[in-house]
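Heads up, one of the protein chains got dropped from this complex, but the rest are sitting where they should.
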Amino acid sequence: MGLLIRARDWLDERFSWAELIAPLREKTVPVHRLSYWYFLGGITLFLFIVQVCTGILLLLYYRPSADGAFESVQFIMTRVQFGWLVRSIHSWSANLMIFTALAHMFSVLFLRSYRKPRELTWVSGMLLLFLVLGFGFSGYLLPWNTLAFFATKVGTQIVGQVPLVGHWLMIFLRGGEDVTGATLTRFFGFHVAVLPGLATLLIALHLLLVQRLGISVPPRVERQWQIHPEQAREMKFFPSFFLRELMAWYIALGVLGALAALSPWGLGVKADPFSPAPAGIKPEWYFLFMFQTLKLIPARLWFVDGEVLGIFVFGLAGLIWLLLPFFDHLGQGRGRRLILGGGIFALAYMAAMTIYGYVAK
Amino acid sequence: MQIPESPRVQPERRRLVEILLGGGLVASVASFLYPVLRYLVPPAVPELGGDEVVAAKVGELKLNGSKIFRFGNRPGILILTAEGEYQALSATCTHLGCTVQFRSDLHEIWCACHNGLYDLNGRNISGPPPRPLEAFQVQVRGDEVVVRRKREA
Partner (left out) sequence: MWRNRLLSGFPGPFLAVWFLAGVAYGQAPNTCVDCHSALDPPYQVTQEQFSHDIHAQKGLTCASCHGGDPSKADMDAMSKAAGFRGKIERQQVPSLCGRCHSDAAYMRQFNPSLRTDQYSQYLTSVHGKRLAKGDQKVAVCTDCHGLHDIRPPSDTRSGVHPLNVAQTCARCHADASYMKGYSIPTDQFADYSASVHHEALAVRGDLSAPTCSTCHGNHGAAPPGVGTVQNVCSTCHVFQAQLFESSPHKAAFQAASLPGCVVCHGNHRVSRTSDAMLGAGPQSVCLQCHIEGDPGHQVAGEMHQRLTALEVAITSGDQLLARAESSGMEVGQARLEQDQARDALIKARVTIHTSQVARVDEDVQGGLKIAAKAYQGGQNALAERNYRRKGLGLSLLTIVIVLIALFLMIRQIERKPS
């Protein structure tokens, strides 16, 4: 401990950041029955850091071209020392991160932490969620195996159905009319440069807002504490919450390691653009609920093409979700109840559709 | 009400926990760093190049000779014709999957299973095989004969 203090002082003399850091020492976290949900954001951040680190390691051996990608991933999995570990952790962590990000979003929604003045924290968080899904979509193609190739083909084709700009968007994403090596290179650029850059900015903004505005307390607890101030409890961020956060991170690390070692991520077969799509192709679980919905919509509804309608509905839902906090104070509690109801419906719908998507042929 | 930070605990107990934590952190970080450091060291074979493989060394095959080599997960056949040209093809017969062989007497490729015959370009010319053998590209690099899948246009 003494060593750490000496190191801190040495750095402070050279960075002069004592005044900037001082507020951090006073930062507190409210303690109540639902405090455990506060960990989700930190775990998502931790998993993102894991992704950056394993991603950089993978970059040392990966080759982003149609005739090199699959073989380079195969090389990593079979020849590079512990390559299997790095790659499997990267794949598992990606899925876990999307799950914790969604859980974090839903917990914020149900705990109503998005209320004024934290609306922009919510907006930046939602944009981060979209980025994370973008990471998932772009990264999935990179091994250039059959499943990835056709999932990308189907996914970008759905994007192409958006009215007016759809076709241009699809060409922009694919780097051409079809999914080819050009698509791979482009997705690689998105995945390792564009998206990380945007994500870093948004994470910085998100964390800054959280720091400045403090941690929100759920309304019911807030009211309780207003009536009985002596029941209000909080803990200091340093060291109490931080140590707990560290425990959560270490547990996540253990889970990742176990998953990677006991259930390594498979590679499949190299993509062959000329072979027909495998029957029953499905996207990864985080897109499955949308995919399944589109499958269930009939081809035409009145005068509107079914797929376009589906895309429109999801687009609208996404937009509303992005701006959720601004509906909260509408109509004396009606907005709030709508948001709550919407949240329950969305969660149930996504879960049910995902399960259905897995079970359906 | 604030939870106090300063412990009223025996310093030795505090010390013990600190050591345990410090030691555990160091050990766990070491267990993460060890694979990473091993990972950073490139393996002996630096490349699993594209769709290519070193099928043989120059001089390994005699004129009018052949060799079976591994290409991906299936066998391939490398032939050095009597005219001194290399030809590489898939060695999996398109009829029922037996491994074909080069017949130096016929200058053709023969499948022993049901008497199928292919010419040196892989075209099925006699017997049951319904499709030609897939032909690969051959390049001589230095003293290595490298075989790679034909690129799409």
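Letters A and B mark the chains as written, and numbering starts fresh at 1 in each.
Everything that follows uses one rule, which is that contacts are C-beta pairs under 8 Å (C-beta built on N, C-alpha and C of every residue); 3 or more make two chains touch, one makes a residue touch a chain.
Since the model is a prediction, treat every value here as computed from it, not as a measurement.
Of the listed positions B:V36, B:C98 or B:A135, the one in contact with the omitted chain in the full complex is B:C98.
Checked against the full complex, the one of A:G134, A:G166 or A:P264 touching the unshown chain is A:P264.
Of the candidate positions A:P219, A:P239 or A:P278, contact with the unshown chain belongs to A:P239. One of A:P163, A:P219 or A:G254 touches the chain omitted from the figure, and that residue is A:G254.
Listed here are the chain B residues that touch the chain not shown: 3-5, 7-9, 13-14, 17-18, 20-21, 23-25, 27-28, 30-32, 35, 70, 73-75, 95, 98-99, 112-115, 127-130. Mapped onto chain A, contacts with the missing chain fall at residues 74, 77-78, 84-85, 235, 239-240, 243-244, 246-247, 250-251, 253-254, 257-258, 261-264, 266-267.
Definition applied: only the chains that are shown with their structure count from here on.
Those residues of chain A that touch chain B in the complex are listed here as 1, 57, 60, 67-68, 71-72, 74-75, 79-83, 85-86, 230, 232-236, 239-240, 250, 253, 273-274.
Interface residues of chain B, counted against chain A in their complex, comprise 1-3, 5, 18, 28, 32, 35-36, 38-43, 45, 47-51, 151-152.
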